[in-house]
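Here you go, one structure.
Yeah, one chain of the complex is gone here, protein chain that is, but the others are all in their spots.
Residue numbering begins at 1 within each chain, and the chains themselves are lettered A, B and C in the order written.
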Amino acid sequence: MKINEIRNNFPIFKTKINGKKLVYLDSANSSQKPKTVIDRMTYFYENEYSNIGRSVHSLAVTATNKFEETRDMVQKFINAKHREEIIFTKGATESINLVANSFGEKFIDEGDEIILTELEHHSNYVPWHYLRKKRKANIKFVKLDENLQINVDEVKKLISNKTKIIALTHLSNVTGGITPLKEIIDLAKTKNIPVLVDGTQGAPHLKLDMLDLDCDFYAISCHKLYGPNGLGVLYGKKKWLDQFDPYQGGGGMIDEVKKNNITYAETPTKFEAGTMQTAEVVAFGESIKLLEKIGLKRIKDHEDKVLNYGLEMLSKDNSINLVGTPKNKASVISFTLKGIHPHDIATILDDDGVAIRAGHHCCQILHDKIGVPATARASIGIYNDKEDIDILINAIGKCKKLFS
Amino acid sequence: MKINEIRNNFPIFKTKINGKKLVYLDSANSSQKPKTVIDRMTYFYENEYSNIGRSVHSLAVTATNKFEETRDMVQKFINAKHREEIIFTKGATESINLVANSFGEKFIDEGDEIILTELEHHSNYVPWHYLRKKRKANIKFVKLDENLQINVDEVKKLISNKTKIIALTHLSNVTGGITPLKEIIDLAKTKNIPVLVDGTQGAPHLKLDMLDLDCDFYAISCHKLYGPNGLGVLYGKKKWLDQFDPYQGGGGMIDEVKKNNITYAETPTKFEAGTMQTAEVVAFGESIKLLEKIGLKRIKDHEDKVLNYGLEMLSKDNSINLVGTPKNKASVISFTLKGIHPHDIATILDDDGVAIRAGHHCCQILHDKIGVPATARASIGIYNDKEDIDILINAIGKCKKLFS
Amino acid sequence: MELKELYKEIILDHGKNPRNFGKCTNYNVDAKGHNPLCGDKVHIYAKVDKEKKVIDLSFEGEGCAISLASASILTDVVKGKEYSLAERIISDFLMMIKKNDKMKTNSLDEDQVTTMMSLSGVKEFPMRVKCATMAWHTLSEALKGKNE
Partner (left out) sequence: MELKELYKEIILDHGKNPRNFGKCTNYNVDAKGHNPLCGDKVHIYAKVDKEKKVIDLSFEGEGCAISLASASILTDVVKGKEYSLAERIISDFLMMIKKNDKMKTNSLDEDQVTTMMSLSGVKEFPMRVKCATMAWHTLSEALKGKNE
């Protein structure tokens, strides 16, 4: 598939916004869906729908097989050692809540320390805050460097013999900065500290290899990976998952249920309580197929071209201030415009069909640090091109004119 | 819409199973989806997709509005007092886990008692078992009468001044028995004990009116209500939800996030962490429209006709044993067949295109009580008719012949 | 949705040069508003007397042009009014934004009514309604506290 043909696979781009072509620069928020994913979901509901794992009739058998096939595909996609290490969740948020809850219950006591960074999304802070309150644990935040990047030395400074887990993002949803994970995980290994990676933004842009990365947990949101919404993945090393108590309780995750006691199934089943998002899981297989067909390297190369063009164009305008200038980055550009609030920018850009996001992007700690309550963010997906950037720049010009 | 035309709205019935017409008698497990629901989802993904509540661009505005419109529709559908009392979850399982967690944290201490019944689905037991272990609370099970029905007198016997909550099903997924909820809730009110109703099976068959019923919590799974999978609803009285701490932590549910503390949004927002199932919520609106168009009374009347015909036909065969004979029941028939295991029945029926479920239906306590590890279950939805029952009976005849 | 309906001259002017910005001297009532979704903040300061009159009124805040303009217009219009009238004005304003209602004059001069009406374009931009109403809600809450 040619890069400039990718866009044709996404039906949304036929939609006009205020009579204009849709320039969708909000993929870090949620990505659009290719026709193959949408069609797979429709086909499933129209021809194959059934609940999985419980009934023995033909529809249920097919549904169960297709569901489990996607688990295999995810395992291969992220190169995990065991298929049992792939758990389907509601989203990265639930994935992280699951770990904070089940890890916390077992391993976090009063006075223990959790290391996060100033770059984290609220999804990778609030669940740990719950633990802080419940367990009287402490949270330490890794200080960012002047480019708003995470630095292995700053992580090192915070590690103590009370550190129980390090949880940090793979790719910042504000700066686009890519965390030097290998170094940090290697460091953590030497101290036997498990590492959770919030891969919500990493997964859509970077080739994943769990065996190589060697993190203990990796959280993914399928809706940012060109998949259906309401679905996520938690990768967790089997040695941890086997030790964890289950998270939500309900049908399908039990071994034996008696009036005075309950025993649970093995992983991953014990973490998948209740009726799952069968259609979404099956359709997510098509997202993986598309990404593998194009190739993650080509995707990165293409997105980098658009990103660098965007950075170049925005840098020319000295009323624009880029938020964070990490050397190693992908997909995301956040900025402020002198004298114009990001919300006004977003509304005015929308008039030209340009969809960006304005706000703190669920990163209030970071925004406190840089001292602005809100920024404007343009984020790039596989369907964007340089023309999108040109339209963005042009629309920013209009903003400035309106406010001049 | 004529009752016998309803079926035409469900594309799945064009599918052939082993060359035969699909006789879907597994709606208690999950219901099939009407074309309007499937199409709404497709349309949304193809033309309107965006994440809600966060961006100010046109797509996000539309998505947010449609999402919130469904909340209004659900409020009306179940006649709740406030729209803030409607929380979207992953399913009834998550709805119940949310309450057990947030209610338990605040109100359940060592020695406190939780009243469940012997009829409960694992979804309405396992989450309370967690509390029992964490809080050293006790669970008491309401004994069923000889028809396997819940009886208000048996509930009364268990209530003590340590009772903190009563959680019970509206309609049994094994016997089809309808719980005398009004009486039980009235009783609980006199003692100030909140009542959670597992409405997973009630919602698809019974007209709901929260103001009249006056329960404190009501859990719904949308996939059993002819809606998309991966979506549920929790109804909760505002006075409780306002007091609860949030459940999962993440984006969108916060008020202010600082390094040393976090405050949360109001209900329902504080319970909807992370990216929601926007497409599913929007499409679920179409399920409600369909149900309201047909009318819940007509649905019940129609299903009752099919149910009673089924009961009559099955009763004629004295090798068949009906599991539970509650006087007030709907939709569900469970049975055993002398000398033939339910799994064999289900496999053999499937050969004739008849989809039923075999097993303990996530009700192991009930199956222990009746002393059989598994039963066969046929459950009726709006698209079933007497012909489906005839085909079922005929297929059961085949089973008996094969095993004779 | 016409962008110019939202960003009228008068709003841009109030947004850029907000009136009554800062803490008014000897304020004895204050209240904060906050929109967690976008981070907008407003802090209202009022000096009220025993006769239940808003003698002085000002605000501080961070936010978009709409929210600053809205707070600026609010302070301009309500300053000097009695509680009861202030409440009527606020509720009329909120009704106008929500329900497309015409503003009542409420003994305001025509200029003031026009200025308030200039925010009506926000109706077509649902995600921005909160920007236009937050300050008004905040003052209303503050006065309610005092009125009981």
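Throughout what follows, a residue touches a chain if its C-beta (ideal position, glycine included) is under 8 Å from a C-beta of that chain, and two chains touch if they have at least 3 such contacts.
Please read these numbers as outputs of a predicted model, since none were measured by experiment.
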Contact list for the unshown chain, restricted to visible chains = A, B
Query = Any idea which of A:Ile6, A:Leu22, A:Val37 or A:Ala60 touches the chain not displayed?
reply = A:Ala60
Query = Which of B:Gly91, B:Pro326 or B:Gly359 touches the chain that is not shown?
reply = B:Gly359
Inquiry  = Of the residues B:Leu225, B:Ile348, B:Ile365 or B:Ile389, I need the one that contacts the missing chain.
reply    = B:Ile348
Remark   = Per the touch rule stated above, chain A touches the missing chain via residues 53-56, 60-61, 64-65, 252, 254-256, 265
Key: Where the unshown chain meets chain B, residue by residue   = 18, 339-344, 347-348, 351, 358-360, 364, 367, 373-374, 402-403
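Basically, only the chains that are shown with their structure count from here on.
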Ask   = When you draw the chains as points and link the ones that touch, which shape shows up: line, ring, star, complete, or other?
value = complete
Inquiry  = When contacts are scored as defined above, which chain pair ends up with more C-beta pairs, B-C or A-C?
reply    = A-C
Inquiry  = Averaging over Cα atoms per chain, report the distance between chain A and chain B in Å.
reply    = 31
Key: Interchain centroid distance [CA atoms averaged], chain A/chain C, Å   = 39
Query = Which residues does chain C have that touch at least 2 chains other than itself?
reply = 37, 125, 127-128
Request  = Quick one: which residues in chain B touch 2 or more of the other chains?
outcome  = 54-56, 60, 252, 254, 256
